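Only one protein chain is missing; all other protein chains are in place.
Read from first to last, the chains carry the letters A and B; within each, the first residue is number 1.
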Amino acid sequence: MLPSSSLTAISVGYFLALLFGFISTAFISRWMATTYGARSSLGLHFALITIVAAPLCVGSITHLFPDVFLNVLVLIPAMIWSMYLLYTGIPIALEITAEKGMLMASALVGWLLVASVSLLGISVGLWTLGIGPFLGV
Amino acid sequence: MDGLSLHKKLEENAGLLIFGILFVSIIGGLVQVLPVLFQESLSTATENTRVYDAVELTGRDIYIREGCSVCHSQQIRPLIAEVMRYGPYSRAGEFVYDRPFLWGSKRTGPDLHRIGGKYSDIWHRVHLLDPRSVVKNSIMPAYPWLANREANANNDIQLKMRVLQKLGHPYTEADIEAAPASLEGLKEIDTLIRYLQVLGAGSDQFKKPKEEETS
Partner (left out) sequence: MPDTIEQYYHDNVVTRLVQFSVIWAVVAMSVGVYLAAELVAPTLDFGQPWLSFGRLRPLHTNGIIFGFGVSALMGTAFYSVQRTSHVPLYAPKLAWVCCYGWQLVILLGGLSLLAGWTSSKEYAELEWPFDIAITILWVGFGIVFFGTIARRKIKPIYISNWFYGAMIIVVAMIHIVNSLAIPVTFSKSYSLYAGAQDAVVQWWYGHNAVGFLLTGGFLGMMYYFLPKQANRPLWSYRLSVVAFWAFTYTYIWAGPHHLHYNAIPEWVQSLAVVMSLILLAPSWATMINGIMTVRSASEKLKTDPALKFIVLSLAFYGLATFEGPMMAIRSVNVISHFTDWTIGHVHSGALGWNAMVTYGTFYFLVPRLAGKELYSVGLANLHFWLALAGTMLYIISMWAAGVSQGLLWLSVDEIGELSYGFKDIMASMVPYYGLRLIAGLIFLSGTILMAYNLYMTMKGCKPVLVKPPKVDPAYSV
């Protein structure tokens, strides 16, 4: 069992990362809207991102059971569902054709991948600098 | 735009374009790689590093042949946890006789740079022939054929040593003469174990055994 200070730090950090992720993705999505001729209301984009991420958020209840296999079993289908919602939801919510939606969704996937790897890199960089678990570096 | 009209010349002349590419791409190598190739300290052996003898050389070439460096590194980084786990960090002067270098780029298995002397010959033998018999959850493949093949089956040990001698390895004529005899009766697995057992002996943090104690 981790010490409670560590648990608090991880939980708060995770929550802040999620907040940042949702808000920044909504902004990026709205920024892309002009290129693809989509509706550009920030609230609409935020709502869309929330719906797209919903399967992952609800599915992450499996984190309560720290077993890799269980988490994978639940979260992989959840992610597939989220991707499906992204590709089908963009044309519907942002009122563009399916084809333009496909292009915009792919661009957003690009952003999400870059954001994920940045999160990975920033976390790792912080750990190495001493913020986080105790490492012999 | 001046830059763009200059570039037009490059775009309309294949020779200029080729030259331009060559010129631009060679700079990095000249600045970064060339000085390294002439840096004395990178090709000067540490006090305890010696050239591989015939048996160890044969073992090393088997290590290369079987792709051991695909899963095992030989490079201990100057990080506290790494030094605690594997031993003193690796210095350039320990690798001057390594052709090619075997630092590896992946650790599916542990780093081996200072594996020498940590396990007995018997342990290595059993482990190479069936890893799971000594390490329960190991995913290392087994190498049963090493126990069946003669060490000097290709009879090329003298040729190898002569080539390395040309490249600057300090082998004497006596070493080369005696080489096939030293491999007599050995199987490939014996030579590989001998190689593994000298890995890491070159660290200048190890004290050299007194001459009188070795016979």
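Annotations
The rule is simple: contacts are C-beta pairs under 8 Å (C-beta built on N, C-alpha and C of every residue); 3 or more make two chains touch, one makes a residue touch a chain.
Since the structure is predicted, the reported quantities are computational estimates derived from the model, not experimental observations.
Interface note: of B:Cys71, B:Ala178 or B:Ala201, the residue touching the hidden chain in the full complex is B:Cys71. Although one chain is hidden here, its contacts on subunit B can still be listed: residues 4, 7-8, 11-12, 14, 17-18, 20-22, 24-29, 31-33, 36-37, 39, 42-43, 61, 64-71, 73, 75, 77-82, 84-85, 90-92, 94-111, 131-132, 135, 137-145, 154, 156, 159-160, 163-164, 166-167. Contact between subunit A and the absent chain runs through residues 35-36, 68-69, 72, 76, 79-80, 83, 97-100, 102-103, 106-107, 109-110, 113-114, 116-118, 120-121, 123-125, 127-129, 133-137.
Keep in mind that, in the parts below, only the chains that are shown with their structure count from here on.
Averaging Cα coordinates per chain places subunit A and subunit B 43 Å apart. Note for the complex: subunit A touches subunit B at residues 135-137.
Against subunit A, the residues of subunit B that register as touching in their complex are 79-82, 84.
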